[in-house]
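== chain A ==
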Amino acid sequence: MANKNNLRHLMFGLAGSALLLTPQAYANETIKIGVMLPFSGAYAALGSDGRNGLRLALKEHRERLHGSNIEFIEMDTEARPERAPEISSALLNRHKADFIVGPVHSGVANGMLRTLRNRDTIMIVPNAGSAEVTGALCAPNVFRTSFSSWQTSYPMGQVAADKGYKRVVTITWNYGMGRESVDAFEESFTAAGGEIIRKMLVPFPRTDFQSYISEIASLQPDAVFVFFAGSGAVQFALDYDALGLRERIPLIGSGFLTEGTLGAQGKAAEGLVTTLHYADELDNPNNVKFRELYKSEYNRDADLYAVQGYDAGLMIVEAIDQLQGKVKDRQAVIEVMRNMTVPSPRGDFTFSKAHNPIQNVYLREVKDGVNRVIDVAMPALEDPARGCNM
Partner candidate 1 sequence: MSQVMIETEGLCKHWGGLKALDDISLTFADKELHSIVGPNGAGKSTLLNLLCGTYKPTSGRILHKNEPIDSIKPYAFARRGIGRSFQKTNIYPSATCLENCAIAAQRYMGGSFNFLKPRNKEPVLLHIAEEALHKVGLGHRKDTVAAAVSYGEQRQLEIAMVLATSPCVLLLDEPMAGMGHEESALIIELLKQLKKEYCIVLVEHDMDAVFELSDLITVMVNGQHLVTGTVDAVREDPRVKEAYLGQGDEVY
Partner candidate 2 sequence: MTTSLFFIQLINGLQYGLLLFLIASGLTLVFGVMGILNLAHGSMYMVGAYLAWYFFTHTDSFLLSAIISAVIALSIGILVERTLIRQLYHRNHLDQVLLTIGMIFVFNALQSLLWGNDPQGIKVPDLLSGSIPLTDTLSYPVYRIFVAVICILLAAALYYTINKTRLGMLIRAGESNREMVECLGINISRLYTIVFAIGVMLAAIAGVLSAPMVSIVPGMGEHVLIACFVVVVIGGMGSIKGAFVAALLVGIVDTFAAVLLPSIASMVVYILMALILLVKPKGLFSN
């Protein structure tokens, strides 16, 4: 149960926030990993899964660390952008973190980039999908193990057109991620001959969708494309179902609509079709092994956020291994990382010039409370990295 886990974290926390994983006496070097994730507030679940994944990777591959001490410094961002510069400055300047893993929230990412771009550390983004991270604000020392908003929505435009939808309504929160996702969908959907008949923008973080859905019902589109995540995703699916539209107008979206939310959505999520770079059920050896390990370690099922955190951990492990623990030479670390193939549970991926994963995007459908993979919507998809001069 979640509560036991949390109690244990509390105990851990009381014992001291810096946790030494390999306390061997002969350890030659301490490698500091700063973790900037939300541990309280609406995004707390995403933060703790990411952290768990990260720790799991370093624990699993302990023997590849060349005897380095790994020290975690965990900071709660509370998903508050205005705290981001301060916290990242703490990790960079006070703790002299070698790697900084974070954040979940794109607004926080913008604040972090402000202090970490081109500085003496490696930033690995394990979630925030804002285009700027590997677009206009890209930098040699910034990597992303997750996705770009474009990647998770662009393929859906093609899928929708292939399904024969002509008139589609889009709805999302009025914030960066939402608008970028809808734009990416529109890009491929209109290119394939579809028409967006209405673009609805909901003030963030409003979760009262009933009036919007009533409006959609009166427009009678062929399908509805949405980008919502977390509580918004749960609420939208619940309202969409409650008002009887799920049976009548197909609901499609970026995969976050049904990621980590299925328990709360229940039958309201059945039949929703989404595109994402991961699915719990992916049938590959890495994924099966990872999920087993995660379950036995944390007594809960792994999810996308755990995978992304885990991959950030794999990157760090790989870099330490190849450089034999000498990670102070950032240029060397960057060189290793940008040429790396990450053996991710989602399938192997490499990095684009802008340091975003080149990865498969899967087409998924919810059946019996699980995201089933129907197909690969677009294989080895690379983000266009607009605005990046790297």
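To be clear about the criterion, contacts are C-beta pairs under 8 Å (C-beta built on N, C-alpha and C of every residue); 3 or more make two chains touch, one makes a residue touch a chain; residues count from 1.
Regarding candidate selection, all candidates are chains of the complex that A comes from, given by their letters.
The structure displayed is predicted, hence computed values, not measured ones.
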Given options 1 or 2, the chain of this complex that touches chain A: 2
Query: For chain A, which residues are in contact with candidate 2 within the complex?
result: 1-3, 5-7, 10, 40-42, 44-45, 48, 200-203, 205-208, 210-212, 214-215, 217-218, 220, 230-232, 234-235, 238-239, 242-245, 248-249, 260-261, 263-267
